[in-house]
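Please read the structure below before turning to the comments.
Excerpt of the complex: some chains, original placement.
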Amino acid sequence: MYSLKLVLKISGHLLSPKAGALDVCYIKELVKALKQLVKERHRLIVVTGGGETAREYIRAGEKLGLTEYHKDRIGISVSRLHALVLAFSLPGSLKHIPHSVEELERYVKANKVIVVGGFEPGQSTTTVAVLCAEAVNADKLIIATNVDGIYTSDPRRDPSARLLEKVHVDELERILTLSQLAGTYPLFDRLSLSILKRSRIRTIVVNGKPPENILKAVQGVKVGSEIVFKSRCNN
Amino acid sequence: MYSLKLVLKISGHLLSPKAGALDVCYIKELVKALKQLVKERHRLIVVTGGGETAREYIRAGEKLGLTEYHKDRIGISVSRLHALVLAFSLPGSLKHIPHSVEELERYVKANKVIVVGGFEPGQSTTTVAVLCAEAVNADKLIIATNVDGIYTSDPRRDPSARLLEKVHVDELERILTLSQLAGTYPLFDRLSLSILKRSRIRTIVVNGKPPENILKAVQGVKVGSEIVFKSRCNN
Amino acid sequence: MYSLKLVLKISGHLLSPKAGALDVCYIKELVKALKQLVKERHRLIVVTGGGETAREYIRAGEKLGLTEYHKDRIGISVSRLHALVLAFSLPGSLKHIPHSVEELERYVKANKVIVVGGFEPGQSTTTVAVLCAEAVNADKLIIATNVDGIYTSDPRRDPSARLLEKVHVDELERILTLSQLAGTYPLFDRLSLSILKRSRIRTIVVNGKPPENILKAVQGVKVGSEIVFKSRCNN
């Protein structure tokens, strides 16, 4: 199998499921899976979220009277802390965390494995992942989260909810609008979705637990949900 | 009158109405108005768009087969060129163009007048302006564009369209959704609107021509359309 | 009273006494005290520690097999997160956290209030504070920690331990050597002490709780322990 350009988003919940704590066992397994991808000579950009530590620090920021903007910057700072932990755990990766997609581009040619956290206030780490994927023209974008993929509706409320193996990007937009009404945390915000639509990057949403799901998604083995796009010019 | 923190967005069309050209007469008048604001000791962040030069270079990028992401970066590069022209024309301004809101924050304390262009692909310069306003907790955000303000519908198509002196942010969202269906260029994209909603920055949309409108908006004289927010705690 | 150049080190324990959590009440009071110092037109450099969140992330790093060097960098990253929280809470401060004393010097002339975390692996935040004090030729260095000052021996073990109002730097060195044998966490590491000795910066160790102690130390009111130096040329 030839080498791919991959962007992986690792949900912050998977890394820091409790405020102030890291899930060391999970990270060890994740690192093992990522090492496997490096061994297979894929190029990796990994995007980490802030998880519960971020959420707790943001809550403290709220009590301190910080603006939404500054709370976002604190969340970004925690996501970069997680990026650092992952970069240090992953041999061969760049031990510096780029702060913007423009800065990422300075390192991407000369470094096969780069880890980043958030980039800018008002922007989810999913948007960061989609931007990175677009910037390097990634072969695949894998969103590793704590659910099994994209459902027809919220599985925690609707027993008839069904996991979608493939979901058209327009259908996904419709589902997100509905689930947002239901107050659940969305997998994709509007900005990430609109960048995805224009770039048509092959995207797979998987449960990051166990990390083997990530390997499956890379290998093209059926797992999670794949986002599909309208064909261009009947191709 | 005491000094304010102001963010002004100057639409690219006003600066570069024709590919490869600048509207020198307009820029001279604009600089005169901005000098007036500096004289009144306001702190300014000015955000410039790329206008027709950006559009033409993006079209060339399209023909060269560039990705959406890289075309966005070209547009950003032109908007920064316009920021440079304006910064050089405006005595006392920082003669360096920050590339991100994080970089902006390094200079904002020590420089009373800063000009920026775009920040990141996938993001309008209106979003840049809203981010800057949020970052410095601006007293007012003024969007100087080439229409007189926000209309109930597209005035170019609907003779009954009416300019709104005040428009609630939710109503604005509804109007933008409709006008977008009609294919017109939106004043606000969704991201800028969602940041605006959370930060509740006082925002006025004016016709940047003549630049006196900007001065009026600063002074609180009735001009253009003001975006209003739900009251917090009945205040 | 005329304005001073002050460096304040705020122990991480005071900011984050529990992993993943900030002591919001304490930080509010601290910010109130710091605002008072800003109002009195003093110039401030504040150095924040990583506290329990840092300790917990370092422990996770240990389990992930990271080197001492990388664990230090994680601790530095948390201390910078705390610097960001404090900078955002403190109006008028630089909203950017310098990463080295060389970078600090770029901002120090144009910004009256700067907050930093750690600088370099193998170095305590006390050393950072002493370096900053030396770099700007500070009038006073205040070390705000969670004990009342410097004792003749460890007060938690020795009931006859006595708080020293003034302690000669050589005596301090002797006490630290002994208490280090007893395994307690030292207020000063050797590097910070040796820089202090050469620069003879007026240094006061206070209990950062309540933050009024910091104000007292600035005003010259008797509080905590002052480190004194051999007189130069009988002065």
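Letters are used for the chains, namely A, B and C, taken in the order the chains are written, and counting of residues starts over at 1 for each.
What we mean here is this: contacts are C-beta pairs under 8 Å (C-beta built on N, C-alpha and C of every residue); 3 or more make two chains touch, one makes a residue touch a chain.
Everything numeric in this text was worked out from a predicted model, so none of it was measured.
A.B. asks: Total copies in the complex, given 3 are shown here: how many?
C.D. replies: Number of sequence copies in the full complex, not just those placed: 6.
Quick note on the criterion: only the chains that are shown with their structure count from here on.
A.B. asks: Do chain A and chain C, two copies of one chain sequence, contact each other through the same residue numbers, with over half in common, or through different ones?
C.D. replies: Chain A vs chain C: same; shared/all numbers exceeds half.
A.B. asks: Just grab the chain with the largest centre-to-centre distance to chain C, centres being mean Cα coordinates.
C.D. replies: Farthest from chain C by mean C-alpha position: B.
A.B. asks: When all chain pairs are ranked by how many C-beta pairs they have in contact, which pair ranks first?
C.D. replies: Result of the pairwise contact count: A-C comes out on top.
A.B. asks: How much rotation, in degrees rounded to the nearest 5, is required to superimpose chain B onto chain C on the basis of Cα coordinates?
C.D. replies: Resulting rotation angle: about 120 degrees.
A.B. asks: Taking the mean of the CA coordinates per chain, how far is chain A from chain B in Å?
C.D. replies: The computed centroid separation for chain A versus chain B comes out at 31 Å.
A.B. asks: So the centre of each chain is just the mean of its C-alpha atoms; given that, what is the distance between chain B and chain C in Å?
C.D. replies: Distance between chain centres: 43 Å.
A.B. asks: Centroid from C-alpha atoms only, then distance chain A to chain C, rounded to Å. What do you get?
C.D. replies: 37
A.B. asks: At least two other chains touched by the same residue of chain C: list those residues.
C.D. replies: 95
A.B. asks: With touch defined as at the start, can you tell me which chain B residues reach chain C in the complex?
C.D. replies: Touch list, chain B to chain C: 102, 105-106, 108-110, 135.
A.B. asks: Along chain C, where are the residues that touch chain A in the complex?
C.D. replies: Listed in rising order, the residues are 18-22, 24, 27-28, 31, 52-53, 56-57, 60-61, 63-67, 70, 73-74, 77-78, 80-81, 84-85, 88-89, 95.
A.B. asks: Could you please specify the touching residues of chain C with respect to chain B in the complex?
C.D. replies: 92, 94-96, 107, 110-111
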